[in-house]
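Of the protein chains in this complex, all but one are displayed in their positions.
After this line comes subunit A, so read on.
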Amino acid sequence: MLTNLIFIILFMLGFYALIMKTNLIKNVIGLNLMEAAIFFWVISFSDIGGEVSIHKFGETMGKFNDPVPQALTLTGIVIGASTAALLLTLIIELNKFSGTIDRDQIEELND
């Protein structure tokens, strides 16, 4: 229950930063926060209090955590990092031309 609550708070915080803040970098942080919330939720869901599954594979098979969500999260982290990198690059590029990163002051973003 607590993890669900933390997930919702983090996700909404990210969404707030994405929608309400006008600073483009804060928007990217908001996107990443939403991603982080989802990853956190996935990992907490897959943790059923067992061993790390790969560690004891082949020996006595006790209770082990589901490895698939962890693999999915790893892929998700890589994708999130690359989108954030691309977005930040473009923001730097935009800052060179317009001299600001406030999205309300950049006319090109508002039409």
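Note that in this section a residue touches a chain if its C-beta (ideal position, glycine included) is under 8 Å from a C-beta of that chain, and two chains touch if they have at least 3 such contacts; residues count from 1.
Heads up, the rule we're going with is that contacts and distances are computed from a predicted model.
Not shown: a single chain whose UniProt protein name, out of "Thiamine-binding periplasmic protein", "ABC-type spermidine/putrescine transport system permease subunit I", "Multicomponent Na+:H+ antiporter subunit D" or "Carbon-phosphorus lyase complex subunit PhnI", is "Multicomponent Na+:H+ antiporter subunit D".
Seen from subunit A, the chain kept out of the figure touches residues 18, 24, 27, 31, 34-35, 38, 41-42, 45, 68-69, 72, 75-76, 79, 82-83, 86-87, 90-91, 93-94, 97-98, 106, 108-109, 111.
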